[in-house]
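Note that one protein chain of the assembly has been removed; the remaining protein chains are unaltered in position.
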Amino acid sequence: MANLTRTTALIGALAGLATTAMAEDVTITVWAGGSNDSDSYRIEAIEIAADILEREAAIMGDELNITVEGRRDFTGWDEFKQGITLGAEAGTAPSIVVTSHLDIAPWSQAGYIVPVEDYVDLDSWPLNNIYPNLMEIASYAGTQWGIPQDAESRPFFFWRETLEAIGYSEDQIDALPDMVASGEYTLQNVLEDATKAVEMGVVEEGYGFYPRVSNGPDYAQFYQSFGGVLMDPDTGKLVLDKTAMTEFYQFFVDAVAAGVTRQNHIGTDWNQWYTEVANGRAAFWHGGTWHFGRYATEGNDDFWGTIQFSLIPAGNDAGRANTITHPLVYLVMDQEDDRVEEIAAQLIAIASEPRLNSLHAIQSNHLAVAQAQSDIDLYRGDRWASEATEVLLASATSQPNHLQYGAFSEAMFRGLEAAWSGVQTPEEAVAEVEAQMRATLGDDLIVR
Amino acid sequence: MTANSRIWHLVLILAIFSAPLVIMYVYQVIDSIAQPDPGSLVPGAIDLSNWRFLWERIDTGRPSIWVVTFNTFLFASTTAFLVTSLSATAGYALSRLNMPGRPYFLGGLIILHAFPTITLIIAIFIILQFLGLFDTLLGIILVKAALELPFGVWILKGFYDTVPWEIEMAGVQDGASRLRVWWELVLPQVKPGLFALLIISFLSGWSEFVLPLVLAPGSSTQVLATFMNAVIQDDATADFGLFKAIGMFYSIPVIVIYLVFQKQLMNIYGGGTKG
């Protein structure tokens, strides 16, 4: 009897404790850049994580109500970054952003973001399961600022029928990725074959080589193809390799001169571009691993039968076949209330569960961030995910997290644009890029 | 006879020059309800699916069109009201009231009137942020109103200048205060001006794009201009039919205002900038 009363009292006390415990309401805002419908799990994973965290709290006897407000309707990366930066200045920044890892350097310097490692244990699940190289990409100056949200790479694509029409056998086409990787098949071969395809009338003029239509990490790959190095590992300075840059520009100018690429290609409408490459209007192009899903929605149901993919071929002997992975990362933005930062970081950790991340990876055709994802049926069953991982991710590099890399890549692209569109010769363009970089980067630049 | 044929020449030349615009207008309407097949210009069957944005979200990530429309309306009408009322007082002061520094105000006004505003947007951002108004509708309303003010004051000053002095003289001699004279006698005289300014500032607010884009990037403060631009730029959908339907919806108030107040609008744009 006495025992019973004691138990009842205890239960009562516990219940009382539970009801008197302050209900905590937290609003977490998530802004995701460059995301459309198929990337909805960048936000929804946080919503699911919020549900889990609420339940965890409830078991501990705390009432935690998390409201997740997501936003991804930005006009483009430019507007997204503008909004984040100005919002951070004004103190209206979202709690969590999904953005390029390149933003870590400037945003951490400016104090816009807080290190995720301050709030979550990197040695525990699921963060200890994330690929170390991806974790490295999400860190800067020895601090783990963010957690990788997805991985991808930017491969080179070939339209099989076109290759067959200019004389390739099926076996040769299947062997192409290896030939590219070993450096036997180079960008010069691409140019020759593209010219052939145009001359034989297999593809229209301007559709031999059909690159990305706007600025993006993709173009740094071509710089690397010609032997360019983005950052000097010893000094941590950015590197302008003038020879590599000139040859990289020259390649695009040659492509225009040969009639395989349009002079005004940059600025082509993205939708038009997707439709065209998905349906074989172009012989060669390069894009992202996540384009896989887009090709299907553009009416190409037979990716494997129509398209071949590989690393970006080497440009010359100095360079190598390569690809750049440009993971998006979850970052926690500086908030007035430390508690919001803490919860935001915990949500990010939960959202990195292999199962949750696989939802995003498969829905949007991105690659896994954690090793365990290859054990999840949803992910393992996806041919594209596994093959792309195998062919591309092993040799993928990334752009450096450097305070000035934004200015560097902007200048590099502007130079390319000027040479490509015929406003300047490659030499003039490189000279201007050099002047621009010397002026804006100063001591952070090595010119070779 | 010859005069007539000469007129036809003129009409022909005008028609050729106007053709691009007319084609744009016509297909603006056609594409939104009966989009031709690719490669053809013959309207297809009537298809209202381009207007689906009215009853469903085109993309779950975007706010509802009605919220956006409400924001736009709130933004444009509040701006218009602010500009008109502040210009009504300031314009009167500059036109009729004797006070220290009046020449400087007038000179300053002219400079501001012709002054680059949009280049100041970086600095304006900082000020809004200090005031805690960044990313709020109120913030962009105040900015837009301030940027429109020199124009508004200038226009209304022009209207006040044409009001005969005798009206005020009579009022003052009757013993009314200047304030009462202004409110009861002068203001009714410039009603057309007030009205025109109200419409113009409303239209200008309704169209505004860069200010909301930079100074109010949040989803809750989207206006039709930024909403529509985001839909157009989104590379997941390229559907001129949809864009044009949204454009039609967006321009309805503009067209209505235009049809109703055509004459007044022409007058004010013509007269207001006489410098």
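As written, the chains take the letters A and B, and residue 1 is the first residue of each chain.
Following the convention adopted for this analysis, contacts are C-beta pairs under 8 Å (C-beta built on N, C-alpha and C of every residue); 3 or more make two chains touch, one makes a residue touch a chain.
The rule is short, and it goes like this: contacts and distances are computed from a predicted model.
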Per UniProt record, name of the chain withheld from view ["Iron-sulfur cluster assembly scaffold protein IscU", "Maltose transport system permease protein MalF", "SOS cell division inhibitor SulA" or "Sarcosine oxidase subunit delta"]: "Maltose transport system permease protein MalF"
Selected from A:Val30, A:Ala50, A:Val68 or A:Leu102 as touching the chain missing from the view: A:Leu102
Touch with the omitted chain, as defined above, among B:Ile65, B:Ile124 or B:Leu137: B:Ile124
Interface residues of subunit B (partner: the chain not displayed): 6-7, 10-11, 13-14, 17-18, 20-25, 27-28, 31, 38-41, 86-87, 89-90, 92-100, 102-103, 105-107, 110-124, 126-127, 129, 142-143, 145-147, 149-150, 153, 165, 168-169, 172, 177-179, 182, 203, 206-207, 209-210, 214, 224-225, 228-229, 232, 240, 243-244, 247, 250-251, 254, 257-258, 262, 265-267, 269-271, 273-275
Positions on subunit A contacted by the hidden chain, ascending: 77-82, 84-85, 89, 100, 102-103, 105-107, 109-112, 117-123, 140-143, 204-205, 214-216, 235-237, 262-264, 266-269, 272, 342, 402-403, 405-407, 409-410, 413-414, 417-418, 420-423, 432, 435-436, 439-440, 443-444
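Going forward, only the chains that are shown with their structure count from here on.
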Separation of mean Cα positions, subunit B and subunit A [Å, integer]: 40
Subunit B residues touching subunit A - in the complex, by the definition given at the top: 59-63, 125, 128-129, 132, 134-135, 213-215, 217-219, 222, 226, 229-230, 233-238
List of subunit A residues in touch with subunit B within their complex: 35-38, 40, 70-76, 79, 82-83, 86-87, 89-92, 269-272, 274
